[in-house]
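The complex appears here without one of its protein chains, the remainder shown in place.
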Amino acid sequence: MTITPPALSVFESLESEVRSYCRGWPAVFDRAQGSRIHDEDGHSYLDFFSGAGALNYGHNNPVLKRALLDYLERDGITHGLDMSTTAKRAFLTTFQEVVLRPRDLDYKVMFPGPTGTNAVEAALKLARKAKGREAIVSFTNAFHGMSLGSLAVTGNAFKRAGAGIPLVHGTPMPFDHYLDGRVPDFLWFERLLEDQGSGLNQPAAVIVETIQGEGGINVARAEWLRGLAELCKRRDMLLIVDDIQMGCGRTGPFFSFEEAGIVPDIVTLSKSISGYGLPMSLTLFKPELDLWEPGEHNGTFRGNNPAFVTATAALDTYWADGQMEKQTLARGEQIEAALRDIVREHPRSGVEFRGRGLVWGLEFTDKQRAAAVCARAFELGMLLETSGPESEVVKLLPALTISPDELDEGLRTLARAVRETA
Amino acid sequence: MTITPPALSVFESLESEVRSYCRGWPAVFDRAQGSRIHDEDGHSYLDFFSGAGALNYGHNNPVLKRALLDYLERDGITHGLDMSTTAKRAFLTTFQEVVLRPRDLDYKVMFPGPTGTNAVEAALKLARKAKGREAIVSFTNAFHGMSLGSLAVTGNAFKRAGAGIPLVHGTPMPFDHYLDGRVPDFLWFERLLEDQGSGLNQPAAVIVETIQGEGGINVARAEWLRGLAELCKRRDMLLIVDDIQMGCGRTGPFFSFEEAGIVPDIVTLSKSISGYGLPMSLTLFKPELDLWEPGEHNGTFRGNNPAFVTATAALDTYWADGQMEKQTLARGEQIEAALRDIVREHPRSGVEFRGRGLVWGLEFTDKQRAAAVCARAFELGMLLETSGPESEVVKLLPALTISPDELDEGLRTLARAVRETA
Amino acid sequence: MTITPPALSVFESLESEVRSYCRGWPAVFDRAQGSRIHDEDGHSYLDFFSGAGALNYGHNNPVLKRALLDYLERDGITHGLDMSTTAKRAFLTTFQEVVLRPRDLDYKVMFPGPTGTNAVEAALKLARKAKGREAIVSFTNAFHGMSLGSLAVTGNAFKRAGAGIPLVHGTPMPFDHYLDGRVPDFLWFERLLEDQGSGLNQPAAVIVETIQGEGGINVARAEWLRGLAELCKRRDMLLIVDDIQMGCGRTGPFFSFEEAGIVPDIVTLSKSISGYGLPMSLTLFKPELDLWEPGEHNGTFRGNNPAFVTATAALDTYWADGQMEKQTLARGEQIEAALRDIVREHPRSGVEFRGRGLVWGLEFTDKQRAAAVCARAFELGMLLETSGPESEVVKLLPALTISPDELDEGLRTLARAVRETA
Partner (left out) sequence: MTITPPALSVFESLESEVRSYCRGWPAVFDRAQGSRIHDEDGHSYLDFFSGAGALNYGHNNPVLKRALLDYLERDGITHGLDMSTTAKRAFLTTFQEVVLRPRDLDYKVMFPGPTGTNAVEAALKLARKAKGREAIVSFTNAFHGMSLGSLAVTGNAFKRAGAGIPLVHGTPMPFDHYLDGRVPDFLWFERLLEDQGSGLNQPAAVIVETIQGEGGINVARAEWLRGLAELCKRRDMLLIVDDIQMGCGRTGPFFSFEEAGIVPDIVTLSKSISGYGLPMSLTLFKPELDLWEPGEHNGTFRGNNPAFVTATAALDTYWADGQMEKQTLARGEQIEAALRDIVREHPRSGVEFRGRGLVWGLEFTDKQRAAAVCARAFELGMLLETSGPESEVVKLLPALTISPDELDEGLRTLARAVRETA
C-alpha cells in the first residue's frame, strides 16, 4: 500500500478528481530554469514535456524574464481587456515584421481569449459565419479543446463523453496514414463532397493539425496537406490549421504548415506564443474573412498584456533570423538517431517512432508500456508524457532551447527507461 | 471627419474588426496604478471599469506586485500545466482557510482553464454528467461566455448569432423584476416543471448571476435567489451561481450569494480571483458532485501559477477579516447617494439607478444617452462602459480599493457627463 | 387474477407492447355503423371517441360508403403516388368551392403524406424555409405528432422521452388559462421577443391548437387566439394552426379558428378530412409561402385516392351549406347541459367541464377517476377515452352525425359511470 506523502494530501483533499498531469508525477514542483524543473524536496528533473509544448524557449527564459520583470516593475497594464496598449502594439508590430511579412502571409490577428480552445471556438464561429453552413470536417484522433465547440471536432471518445450532450455538426475523416496505406488520399472525403446523395452536410471548413500531438504524434505528409488544401479550395471549404501545439517553431519553421507550402485560411496559435507559459492565443485569418462585428466574440482576458511582452521578446530574440529553425532541425536529427537506436535495440518489442523537428513519438504495441516508460523516466529524473487514444505513445517535447548535452542526457534516460520496462 | 491618430493605425490595420473596448477609448494605454490608468501621451484616466471587474484590488496592486515579482525573480514555475506546485498548494490552502472554511462552504476546487467561459463550460459539463440530462435553464439577459456551451445559456441575440449554429439545450426563464412586477416569482418556471405535459425538457441545472453585469446591472433580490435555490432543490435541479463578475467581493461579501444565505451546488469564479488581471478561473462544487474522471476536462493553462501567487496574496491581504466587505458596502453607499442626486437632478430625463456594493448601473430611457455619457466621461478623463441588451446602462465598476476621494471625483465627473449630454 | 380471453392472446403474443387504445377496451371489434361499434362477441358500444376524431361523420357513413364502393368497383386508381387523378381533381375542386372560397381563404393545398404528423412536419419545414430560422414556439400540453419534427413541439414528457435524442429547436409558451389567470396574455412571450437579450432564438413560427385535444380539452378563447395572431404578425412569425383534431367541423365551423376570425399562415388538417377513417392529410398555406421546390418533400401515400373520394363526398354532403355547423352547436348545448348536471350532482367531487361544439372534457381532481369512469362506461357499453398530461380528463368526441337520442343515451351512461365511480 502506498503512503501518500503529506505534500500531496492538500491536492487530494481540496482539488477535484479531474486533475491529471499531477498524478503521473508525484512531486510538488517549485522552481524551474531552462530544461530543468525542481521539486520542493530538492529533486531535479529534465523536462521533456515543456508544459505540453507551452515552453518552447524553456522555463523562465532569461530574456523573456527580464522583459516581463521590467514591464511589471514599471506598472505596465496587466489586465487582459481588449484596450489598445503599448504592449499589444509592440506585439502586433513585431508579429507582423518578424513572422507574417517574411513569410508573405497576409493575416488579420484576432485575440480570441487566452487559451487554445478559445482560439478554436473563434475559428469555427468565423468559418461558419463566412460560409453560412454549420458542418465542420475534422480528422480521426484530432484534439482541439474542451469547450463544446472545440470538443465537437475532437476525436477522443472519453473526452467527448464529458460533454454530457450529443456532440454534433462535426464529421471525422481519416487522417494521413489512418487506413491501410493503399486507399488513395481523400478518396472517401472527395466522393462524399462530389456526390449530391452522400448525406454529408456540406462543410463550412476543415480543421486539421499538421502533426497530431495529443492524438499520438501522427505526422501528416506535406503532400497530404497539399492535397487537403487543394481539396478545400476546389470544394469551397475553408482550411483551418490548428497550430496550437505544433506552431511557434515546434516542427522547425515558425508555422508547422510552412514545409508543405500551403496557406491556410485560418490559423490558431497558443501554447508557446507567449513563450513564458502565460495564457495567450491568436486566431489568424485572411483579411477577406474578417467579417466579425465589433464585440461579436469577446472575453475578459483576450488582451493579456504581460503575455504580449514575453511574446514580443521571444519573437525578437528567436525569430528575427533563421537560426532557430536550423537548430531545431539539427536537434531533431539527434533525437531521430537516438530513437532509431532504441528501436534497433528492441527488435521484437513492437516499438516504432515518428516525428519531425522537436516533436517525436515512440509507440509501443504493448500499450501499457508507454506509461511504464514514463513512470520509470520520472524515477530517473525526467518528465515525459504519453499521448494517443490509448496512451500508447511516449511523447518527446523538449524545449527548442535545450542544449545538445541535455538532449543527449534525456535520450539516454529514455533508452534506459525503455530497457528497464522490457 | 475624425483623423485617426497614427497611434491607433497599427491596431486598425493589423487587428481584427472584432476588437471592441478599444473603440470606445481611443487612446493607447501604457501604465496604471490603483484606480489610475495612463496613456502613452501622458493623459491619465480614473478607471471606473476595472478591466470589466478583473481588477477589484486596483491596477498593479503593490502587495500583489511584490509577491509576483518575487515569484518570477526566483524562477517559480510559470507555466499552467496542472502539475502539483508550491504556488498551487499555497493558493488551495489559503482559499480553504480564508474563503471556504469561515463561510462553512464545503467545495472541491477545480481549475477548469483560466477564463470565465472555461469555468462555465466545466460547470455545465459536470451538471449534465451528474444528472444525466442535457437541458439547462438560464435567465433573460444572462451572460456566461463566448464558447459554444456558455453561449447557449447567454441571452444576447447578437452574440448568440455569432455561433453560426442554432444554440440549443438552453431555455430562458424570467430573471427577477423581468415581468410586470405582479407575476409571482417562478410561477411560470414551476408550472413548467410540475406539468408532465409542459414540453420543457427536465433541466440538469439552473445557471444564474446574482447581479447581471453584462445584462444591465439587474439585481436579484435575496428572496428571489432563495426561492430559486428552494425550487432547484425541490425539483432536483443543480443550482449554478456564475459569480465571475460579482464574486471576489464586488457586491460586498466574497461571494455575491452570501447575502441571500444560499449555498449553490456549483460556483464559477474568474476575473478578480487572481487579483492582478491575470487569467485564472475556478469551478467549485459540492464534494458529492466531484464525479470527474482524471483528465476528463483538461487544458494547457489550467494551473496558471503566477496567477495563483497573486491570488494567494490578495486573499491573505484583503479577506483574512471582514474589513473589505464593510468598506465595500460603505463605498457603495457613497455611490448610491451620488446616483440618487443625479436622478433627482434630471427628473424628466428617464434615468434610473440600481446596484449593490460596488457595482451600479445608471439606465437611460433614451438608450443612446448611456454611450454618450461614457464618451463624455472619457473626454473628462474617466473610463466608464455601458451594459444591457441595447447598451442603455452606464455601468460603474470601480476598484474595491478606490479611495473615497477618487470615488467622489469619479461620481462628480459622471454627474457632469450626464449633465452635458442632456 | 385476470384470465386473458383467447380472443386477445393473438395481439399479446404477436403485437408490440406499444399498442395502447386496445388495452382500455378489451374486446375484438368487428363492425360498426354510425355511432355504434360491435365486437365479435355480439356486444354493441356507443362510440363517443370516433377514432380519436377521425370519424366526424360516423362509422361507415352510407353516403361515403357508396362513393367509395363505386370507386373501387370501377377500378379507380387506389395507390397514393402524387400523380394527377380524377379523384384528386374532384377533391381539390370541391375543397376549393365548398370550404375555401366561401370562407374567403386563399390557401394552396399540399398533400404531405396521409397522417397528421406528416402534415405537421411539412408545415414546420415550410415555415423554417420561409423564414430562414430554426426555432419554433409551441404551447404547453400541445400534441402535434410522433415523428421527430412534430415530437419536438409536443409537450408530453413521456412521449418526448421516446425520441431517444434531446428534442431541440422548440420552446414552449403558456397556453391560454395556463397560469394563474392574472398574468396578462403573452406578457412573457412578447417580452422575450422584444428584448434583444432574452435568449430566445427568434422563432420562424408559432404552432397552436385552438383546443388542445390530447392535452386535456384546453379551450383557447377567441381573443387569446386573436392576440396570438396579432403578435405573430407584429413580430414576423408565421402562425400555424394545427387543426388536425379540431378541424372538419369538430367545434362547429369547418375550421376551428373561424370563430376567432383569424387567418393562419399555415393550417394542418387530417383525421376527419377523409371522413371515413382513411389516412389523409393536408397542409394549407398562403400562396406566397408556396416556396417548395418540386419533390422537396415527398412520400408514397401522399395522394391517397380512395380517401379523396370519401373526402369529396363528405364535403359535398355536409358542408355545402351551414346546416352541419348549426347542428353541431345545438348538439354541443345538449352536452353542456348534461355536463353541468353532472358537476352539479357532485359538488364536492372536484369535477369540472369545458369544451365547445362536439368536443368536451370532464376533468377530475382525483386524476385516477377519469380512467375509472371510462372503464365503467365501457362495461356499460360505451367507448370513452381520457386525455390530459395525467389522463385526468374524460374526453367526449361523439360523431357530428350522432342523433339527439344517441347523444342523450351516452350522456346518461356517462352520468351513471361518474356516479358509480364516486
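Just so it is clear, A, B and C label the chains in written order, and each chain counts residues from 1 on its own.
Here is the rule we use: a residue touches a chain if its C-beta (ideal position, glycine included) is under 8 Å from a C-beta of that chain, and two chains touch if they have at least 3 such contacts.
Because the structure is a prediction, the values reported are computed rather than measured.
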Omitted-chain contact residue, chosen from C:Lys125, C:Arg221 or C:Arg416: C:Lys125
Which residue of C:His169, C:Arg250, C:Arg369 or C:Lys395 touches the chain not shown here: C:His169
Candidates A:Thr171, A:Thr317, A:Gln334 or A:Ser403 - the one touching the absent chain: A:Thr171
On chain B, residues whose C-beta touches the chain left out of the figure: 165-166
Contacts of chain A with the absent chain, listed as residue ranges: 134-135, 138-142, 153-158, 160, 166-172, 174, 178-180, 182-184, 187-188, 191-192, 195-202, 215-216, 388-390
Positions on chain C contacted by the hidden chain, ascending: 7-8, 10-11, 14-23, 25-33, 37, 40, 49, 51-55, 59-60, 65, 68-69, 72-86, 88-89, 92-93, 95-96, 108-111, 113-118, 121-122, 124-125, 127-129, 134, 145-150, 152, 158-159, 161-166, 169, 204, 270-271, 276-279, 283, 285, 290-301, 304-306
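Everything below uses one rule, namely that only the chains that are shown with their structure count from here on.
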Angle of rotation relating chain B to chain C [CA atoms, steps of 5 degrees]: 180
Chain separated most widely from chain B, comparing mean CA positions: C
Distance between the centres, which are taken as Cα means, of chain C and chain A, whole angstrom: 58
Centroid spacing, where centroids are CA-atom means, of chain B and chain C in whole angstrom: 50
Chain A and chain B, separation of their C-alpha mean positions in angstrom: 30
Residues of chain A engaged with two or more neighbouring chains: 165-166
